[in-house]
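All protein chains of the complex are present and in place, except for one that has been dropped.
Every chain is named by a letter (A and B) in the order it is written, and numbering of its residues begins at 1.
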Amino acid sequence: MTEAEIREIVINSLKQIAPDMAPEKLHPDDNIREKLEIDSFDALRLLVELDEKFGMETPEEDYGKIRTMRGLVNYILQAPRK
Amino acid sequence: MDNSKTDRITYREALKQAMREALLRDDRVFLLGEDVGRYGGSFAVTKGLLQEFGPERIMDVPLSESGFVGAGIGAALSGLRPVVEVMTVNFSLLAMDQIVNNAATLLYMSGGQLNVPVVIRMSTGLGRQLAAQHSHSWEPLYAHIPGLIVLSAGTHTDARGMLLTALQSPDPVIIFEYTAMMNLEGISPGHPATVNITKAGIVKEGKDISIITYGAGVYKSLDAANELSGSGIDAEVIDLRVLRPMDLETIFNSVKKTHRALLVEDAWGSVNIGAEVSARIMENVFYDLDAPVQRLCGAEVPMPYPKHLEDASVPQKGDIVVKLKKMLQHG
Partner (left out) sequence: MGEFCMPSLGADMEAGTLREWLVKPGDPVKRGDIVAIVETQKGLIDIEVFEEGTIDKLTVREDEKVPVGTVMALIVSPIGTTAATEDIAVRPAIATEVPRIRASPLARKMAAKEGIGLAGIKGSGEGGTITREDIEKVISQKAPGVAEEKPVGTEGVRMAVAAAMSKSNREIPHFYLAKKVDMSKAMAWLMEANKQRNVKQRLLPAVLMVKAVAKALVEVPELNGYWDNGLQLKSDINIGFAISLRTGGVMIPAIHNADKKTLDELMALLNDIIPRARAMKLRSSELSDSTMTVTSLGESNADLVYGVIYPPQVALVGFGSILEQPWAENGMLGVRPVITITLAADHRATDGITGSRLLMAIDDHLQKPEML
């Protein structure tokens, strides 16, 4: 899977969780949760969905690595698949 | 025959041409009635026919409605095509037993063996200051009876054509002609021709409201509709033409289009044709109505003699205009 494909899947998931926002306009280094006003519940929902889609498991201590779009896409690229 | 030609003729002339054409077309056709021969008809509809067709086919009869209507029914049973003229509907009560109990029922009573192809013409309505006993609008009485076909000639075309089609019917037909319209000039196709006698007629198409009427109401309604077309009301005018069996399809289609209906007729309002039309609309196309169905009918009094009171006792063009405006909230 390419970086662009991953990015597209992430954006689609974000759209479902925050339909009123425009995730496609995010800059790679924007803090996703702050920009899209995503609370902890929605953040968890997003993570559940991404884990399912990419067949990975994100431990809590890695939350810091996925704050930005760049960080999140890189994390998914490198994450071990189940 | 050139059907594209139209004539401007009186209603009386239209009726006469129909009668003459019927006599010419079929040897079995003959006319019997009071004063139809030597006198030329009480409304001069049959003037000159005795001279042209002779006393065997233009037959003056004694003043006995029961007798001569019965004779007509007998002639029809024997294979002729009689046209019985009852001078006016006012006298037809004397022949009611023949019409209701014989003409209308024999097909049924004979188990389908005996058709009664009689045509009974009657003039009807008011308009000549003939007062309470001679001004009746009794179309509803006949429209009540199964076994009869009841026609109303509200236009010149129908005056000139309905008789010809009626004579092709195997069952008894009553044709109502309108006393008040005899001298009225109008346009009709240039030659007497058969007309459909199963469908109502759309005299004027419109989209805002359906005026459903017959007989003397047709031209009055049309005049009212034309007057209002300038002020943005586009009324449809339906001439029922066939009062029995009624062409409900045309009525329903019109109401489905316009969503409003005004029923206009000279007959008294209680238990009249409009009452029936209103009930049928309610039963079948209620959910297409945007306003209650309204009626304009004859005032429920014996017909007065003075001209101004006679005029006031049935709906006139002005009444129709006012009612239409009110129904469409432009008043």
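Points worth noting:
Everything below uses one rule, namely that a residue touches a chain if its C-beta (ideal position, glycine included) is under 8 Å from a C-beta of that chain, and two chains touch if they have at least 3 such contacts.
Note that the coordinates shown come from a computational prediction; the quantities given were computed from them, not determined experimentally.
Mapped onto chain A, the footprint of the missing chain covers residues 18, 20-21, 34, 37, 39-42, 44-45, 47-48, 51, 57-60.
In the full complex, chain B touches the omitted chain through residues 259, 286-291, 329.
Everything below uses one rule, namely that only the chains that are shown with their structure count from here on.
Taking each chain's centre as the average of its CA atoms, chain A and chain B sit 83 Å apart.
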